[in-house]
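Just one protein chain is left out here, and the rest sit where they should.
So, subunit A:
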């Protein structure tokens, strides 16, 4: 037994601490050159960037990549998110996998960076869209993947989200989008900015069709993404501790020249300020979403009166 303890200790020592970043700094717009949250380092152990608790990677996976010590929600990739969310863990149909980014402004070095991210993530761009089953309910879903250019929004991300919304309208299905993004993608300049208008206009159509849209904001959601589709849900839900805002903390501190409260721009801060409907733990996310979807799609069960039928005002009309 004593021997085992020593064995464990040696494993602790292998944690590559220089690779562990603190809580990811809130990104302003596409802060892609900089801090990207470290994925689980290869190896057996992982140290929570928030509280320093050390986990076995295997345990962390089992706990849906949430720290047991402080409930810090690690970023997860789009495929991982879909695995947690959908029946059978995968989309029944993936949309627009053929769309790839060109370099409309001729921005130096942009295409090389994209190729790198495509190779690393096995994705065509920073959002995965498609149709899937959520506890038996058909939904159209989009998930942004922060491993790809910090999931900043350029032409392809805007187009894929817009097309997903249009498909939700065609198929008359609820739309759920998980956002995580540094904001608009600098390298596509004003074209990125216009994707905000494009996606929001598509949501206006969805809205007019009285179809459900649930926006799930995950860490981090900033800038042009936060200021367009992410804030427009019929329900806006965030994961605990997610950093969400329009401008980044650093920019604001420089502008107003005062220090901001510690919890500034956290999901809990937004909830308190009336900007979110709820903060939902990753463990509860699937069931919460399913419940919401069913609340909007299920026909009233037999024997249950609708509100109008049971209203005392009924006798007056």
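Operating definition for what follows: contacts are C-beta pairs under 8 Å (C-beta built on N, C-alpha and C of every residue); 3 or more make two chains touch, one makes a residue touch a chain; residues count from 1.
As a working rule, contacts and distances are computed from a predicted model.
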Practice task
Would you kindly match the missing chain to its UniProt protein name, picking from "CoA activase", "Sulfate transport system substrate-binding protein", "Acetyl-coenzyme A carboxylase carboxyl transferase subunit alpha" or "Y-family DNA polymerase"?
Solution key: "Acetyl-coenzyme A carboxylase carboxyl transferase subunit alpha"
Practice task
Identify the residue among A:101, A:129, A:146 or A:219 that touches the chain left out of the display.
Solution key: A:101
Exercise for the section: From the listed residues A:91, A:134, A:203 or A:267, report the one that touches the chain absent from this view. Expected result: A:203
Problem - subunit A, residues in touch with the chain not shown (by the definition above) - result: 28-31, 33-34, 97-102, 104-105, 107-108, 124, 154-156, 158-159, 162, 184, 186, 188-198, 200-205, 207-208, 223-224, 226-232, 244-247, 251-252, 255-256, 258, 260, 264-265, 273-275
